[in-house]
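Omission of a single protein chain aside, the complex is shown with its protein chains in their original locations.
Coming up: chain A.
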Amino acid sequence: MIVVIDYGIGNLASVKNGLDKLGVESKISSDLLVIKKADTLILPGVGAAGQGMKNLKEKGLDKVIVEEIKMGKPFLGICLGMQLLFEKSEEGNVNCLRILKGQVKKFKKMRKVPQIGWNQVKIKQRSNLFKGIGNESYFYFVNSFYCLPKDQEVVAGVTNYGENFASIVIKDNILGVQFHPEKSGLVGFKLLENFVKGANYVG
């Protein structure tokens, strides 16, 4: 069972709808026991990092997420859900989950922020997750902030919006994507499908 973690932020219906379309069983939940029992976790989220972390902590979700990831459970962080994996976000100057090393920064070179729309991802790593996905495919983004990983080895996809940023990170059982795969057409679904079907991450 896949559990989409509900921490009272953003629009969870679209992620759930996406999983339904793939025909996989999933559940939206903030229940710690349900999360611990899940085979796979998805942390979605659109919104502010400060509010996101606050909500995670209030529900005790922050600790559980870290524990479950460390135990090797497949984990997908989408948009804010990816950013929260890092050490610190410039958005509200907030400490995040510290699972991945690096910071979350604001776009500074473009006049229009947030970035809204379809942008290309240059694939930097071989991974079974990218099976059936062309290099430089377009994905749907909505973000004002981006991840700046310390460890370049985790960067699996790069996108340019005034500056280059990590649009996909992969580390062990973790997949983080800055775009919304559930809204990124067939290509996005392919990635989601590869993830939920448990493709080995490193190709």
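By our rule, a residue touches a chain if its C-beta (ideal position, glycine included) is under 8 Å from a C-beta of that chain, and two chains touch if they have at least 3 such contacts; residues count from 1.
The criterion applied here is as follows: contacts and distances are computed from a predicted model.
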UniProt protein name of the chain not shown, from "Urease accessory protein UreF", "ABC transporter ATP-binding protein", "Imidazole glycerol phosphate synthase subunit HisF" or "Putative siderophore transport system permease protein YfiZ": "Imidazole glycerol phosphate synthase subunit HisF"
Omitted-chain contact residue, chosen from A:Lys37, A:Lys57, A:Lys70 or A:Lys112: A:Lys112
Interface with the undisplayed chain - residues on chain A: 10-11, 13-14, 17-18, 20-21, 46-48, 111-120, 134, 137-138, 140-142, 160-161, 180, 182-189
